[in-house]
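Every protein chain except one is present and positioned as in the full complex.
Let's look at subunit A:
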């Protein structure tokens, strides 16, 4: 159900050509490992750190081990086959699992315990290798024709390990320091973010569903409604927040009841209105298409068997529309998770707060503290809803 599933699953061929994707990714990783900075060291929060290469960060043995594992991925990919792919998968997972330990080694080497403000930043090669390893994982999932579950579990295990390392031993890491300085705030921001997204998506599911039903009933409505929704989608999010500011502030000032329930020019209300406005288009479009794409033959059979309109809708049309409908929920939710970051600018809270504060203070690690969880949240929702839609396909069709 995610973008990747649209790719055809190539057949395994024993002793065929080398897997060009994995081989080239392995070469790029090697170049990145030796060519770019692995970590950066800064004496305090504001000063720009100085970059340190792989040898300085994890020493010759560490660099040697990392290179070996990366070469193994490329080497195994030269002779494709199920066993070799499985071994390559093992190497990828091992690399992912070792990465936080690399940081530990680096902080041991590079951070002077006498300087309490000194911190370790994660460098370009570290991020790039992490990214490429995830690509390798996707490629291997396709080659090995694995379900979502196994790679998901592997990633969850690796994530847990990282979390453990970060909370127990990686005190010198800038990201960890940023987190430790405001862990309560962080948890609250995550909560706010999830609530904002949840409410916005919930409201747009209800509104979108109703709107899609109205469009089916009154076909003439369809064109104008989609025009309006498309138009809403083109307004930059910041501009929409700005546009809502004045009328909502006026309403709050003049209608006391609204002010009492929390309506104001800034804060949650405009954020939610804007989020719902953006969410409506994908929601309505998918719901409408989902309901309309159900085969007319099947629906006519339902009528001919003597189903009433309501029975036909609830027992046939809706269940058959559900996978596409959930796809709409997935797209909408992922989009809303990203947009909610911007809502921080008008005081709605959420993880965006850290991004904009960090930008203001030129503290890149604080930006990361906001951006990384947003990324993780989006990926989690994407995977979970994708799996749900897959599970709801009747009898595993398609």
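The rule we apply is simple: a contact is a pair of C-beta atoms (placed from the backbone, for glycine too) under 8 Å apart; a residue touches a chain by one contact, two chains touch by 3 or more; residues count from 1.
By our rule, contacts and distances are computed from a predicted model.
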item: Protein name, per the UniProt record, of whichever chain is missing from view ("Act minimal PKS chain-length factor (CLF/KS beta)", "4Fe-4S ferredoxin", "Quaternary amine transport ATP-binding protein" or "Response regulator"); value: "Quaternary amine transport ATP-binding protein"
item: Sole contact to the chain not displayed, among A:305, A:372 or A:391; value: A:305
item: Touch residues of subunit A, complete complex, unshown partner; value: 297-298, 300-308, 311, 316, 319-320, 394-397
